[in-house]
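Missing here: one protein chain of the complex. Every other protein chain is in place.
Note that the chains take the letters A and B in the order they are written out, and that residue 1 is the start of every chain.
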Amino acid sequence: MREKGTPPAASSATGEEVTAGKGIESGSVRARRVPWRMMNGYFFVGPAILFFLFVSVFPLLRTLQMSLVDVEAGVPKFVGIRHYTDLVQDPWFWNSLRNVLVFTISSVILHISIGMGLALLLNEEWFNTTLRNFMRGLLILPWVFSTASSGLMWTLLYHPFGLLNYMWVGLLNQEAPIEFLAKPGLAMASVVAVNTWKSYPFYMIIILGGLQAIPAEIYEAAKVDGANAWKRFWHVTLPQLRPILIAISTIDIITTVGHVDLIRMLTRGGPLRSTETVAYYIYKTALLDGNLGYGAAVSTLMLIMLAILIIIYLRVLSQGGDAGETSF
Amino acid sequence: MKRASDFRFRHGYLIHQIFIVSLTSLSAIVILTPVVWMINAAMRPIKEVLTYPPRLDPSQLTFEYMASLIENDLYRGYFVNSSIISLSTLAIVIVLGLLAAYGFSRFKMGGGRIMLLGIMALLMLPTVTLIVPYFRLAHLVGLYDTRLGLIVVNSAFILPICIWLLKGYMDAIPVDLEEAAMIDGCTRLQALQRIVVPLAVPGIVGTGTFAFIFAWNEFLLAVTLTDTPDAQPLTIGLAAFFGQFVRDWNSIMALSTITSIPLMIIFVLFQRWVVQGMTSGAVK
Partner (left out) sequence: MQKLTRFSVLAAMIVLAVLLSACVAQPESAAGTASEADAMEEEVVEITWLQWWVNEWGPDNHAQLIADFEAQNPNIKVTVVDVPWPEMAGKLQAAAAGGSESYDLFGTESTWIAGLTKQGFIEDLGPWLENDPEFAAKLTPTTPMNLLGETRGLCLYLIPYQFAYNVDIFEEKGLEPPTNWDEFVAVLEALRDEESNSYGMSMPLQDGGFLLLRYFNFRLAQEGGQMLDADGNVAFNSAEGVAAMQWWKDLYDKDLVVPGSFGEDQALMLEFVASGQTAAIIDGPFIWTKAKQIDPEIRMAYAPAWTHNTGGYSWACSGMGIAANSPHKEEAWEFFKYIYSDAVSLKMTQTVSLLWATNAAVDSLADSEDPMLRHVPAFANQDPESNILFAPLPEASKLIDAFQQAFQQVLAGEKDAQTALDEAAAVWQAELDAAK
């Protein structure tokens, strides 16, 4: 089963292996091109790298620089790593770190599992293709609304006289309304729910794209071997989707950690600072109090932690897998 | 236990269909309740939206709020700006993203990993931190309060994700095909264009949709980097309805409903491509 499930398509495709594989049948071509291989790579990657050098490196360096400087009455003063030493002793920073961990882990798990579930349903053969396409269109709806309007929409559902509480109090005859955004644990769950609702369609589409790229022959072969639906999912679908799942979960982790808008719309970090994530904490310190240096230090530290986390995440995931190319 | 799930598939087509369709519909109902609620709010006087118990009586619905927005020149201008910004961002990130993803996927380069990590690192800084540097940069190069400025900055934010995603798709495409094409006399670029791109269409559509929607809904950068309606996208027009105390529910919901329609249409159109991409891939 395992061998059958391991797809030829997902096998590694780095330049190195390409060279090795091709060497036998087209030795002369390869020999001629070897010095060009590296140049060619830079040719393809170059435009994007140049773009980043012009547009993104300045802000990145400036953030690093800002984190080492304190401004007093408009005069910048070099303070070395003082912001960082303050930061380590700042209980609210650690609080926000804890919150972002909860927020990110639960969001990522929900995004990908819901996205996967719906993608599987939509990838099945339906008795009516138009109906299926229509459903696909419907299910991406939450994604196309701006964060501001989705936040507002959910306020309308969550508030004490809103739709959900109408069902809870009015129809189910419960005594007190549910305080969705007002109880520390519940508020985080409510924000995660909105974030899941808002973002799952992206993951659904990407996974759907991945599912469609899986050659039907592999499934046929598995069926012939007598594999049931669960086995086919586990041994064919998942390994085939592996590179994509690794990529989107990484992206999801990174974007969720940096997310501010929904929290700003729904809870402003409250109640009792239970939904204050690192990014929201940066927003508050940097943009509301004008402590740009401190905010930049938090950002830089967050970047370093995130980078380490991501590298570990990818190393662990690529161990023993055939998706080594997705790692750094 | 494994047998139990198998049963569904061996039993007739009908049960399978009912299961799939009803499960999807159920999810759709749960997911779309807020949307129905929003459209409801876009079509009745604000006071009725806020009453308890909530009202859903369809006889009092009105298109007045949506109509007044469509007739508003200012909002038409925002719409044009949003379209230009989103389409141009899409164009830039797909072209640069395809090339870079192909490069990272197919070539072993010195410093390749570092470049890839560097690109991801750019993504790891939250937007909040970057708006101050971008404000300064935009003033320095004269792109402050222009659409071009927003296009460039949006692209910088989306491009890393696009490269990452497209690389994932390209890794899954067998190299034999393009190698064969190159032996037949194609250049690398031609091989990318004729072999890889058509096979990666589902990925390109997914990534492109992401890029477009990101640019379409981007707000924080737009509010920081623009001052006048000449350059501002729809999200700014939407934010104008959020006062310190009063939110203009009707306009907010009407505008959200109107602007999500083109996005829906675009997606449904592109969806055909996803399916076509799949079949053409299978033929190959």
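In the analysis below, a residue touches a chain if its C-beta (ideal position, glycine included) is under 8 Å from a C-beta of that chain, and two chains touch if they have at least 3 such contacts.
From a predicted model like this one, the values you see are computed outputs, not experimental measurements.
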If I consider the whole complex, including the chain that's not displayed, which of A:I112, A:V169, A:L208 or A:L262 touches that chain? A:V169
Out of A:R98, A:K223 or A:R268, which residue would touch the omitted chain in the full complex? A:R268
For the chain not shown, which residue from B:A91, B:V141 or B:C186 touches it across the whole complex? B:A91
Touching the absent chain when the full complex is considered, from B:A101, B:I151, B:L165 or B:M253: B:I151
Full-complex contact with the absent chain, from B:I70, B:C186, B:V223 or B:V268: B:V223
With respect to the chain omitted from the figure, which of A:P47, A:G137 or A:P160 is a touching residue? A:P160
For chain A, residues touching the missing partner are 71-75, 155, 158-161, 169-170, 176-177, 179-183, 187, 264, 266-268, 270-273, 283-292
For chain B, which residues touch the unseen chain? 46-47, 50-52, 84-85, 87-88, 90-92, 94-95, 131-132, 135-136, 139, 144, 146-148, 151, 193-194, 197-198, 201, 220, 223-224, 227-228, 230, 239-248, 273, 276, 280
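Methods note: only the chains that are shown with their structure count from here on.
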Using CA atom averages as chain centres, what separation in Å is found between chain A and chain B? 14
Mind listing the chain A positions that touch chain B in their complex? 8-10, 12-16, 18-19, 21-22, 26, 29, 37-38, 40-49, 51-52, 55-56, 58-60, 62-63, 66, 117-118, 121-122, 124, 126-127, 131, 133, 135-150, 152-154, 156-157, 161-163, 166, 170, 197, 202, 205-206, 208-210, 212-213, 215-216, 228-231, 240, 243-244, 246-248, 250-251, 254-255, 257-261, 278-279, 282-283, 286-287, 292, 295-296, 299, 302-303, 306-307, 310-311, 323, 325-326, 328
Hey, which residues of chain B end up touching chain A in the complex? 2-3, 5-6, 8-9, 16-17, 20-21, 23-25, 27-28, 31-35, 37-38, 41, 49-50, 52-54, 92, 95-97, 99-100, 102-110, 112-113, 115-134, 136-137, 152-153, 155-156, 159, 161, 163-165, 167-175, 179, 182-183, 188, 202-203, 205-206, 209-210, 213, 216-217, 219-220, 235, 238-239, 242, 247, 249, 252-253, 255-256, 259-260, 263-264, 267-268, 271, 274-275, 277-278, 281-282
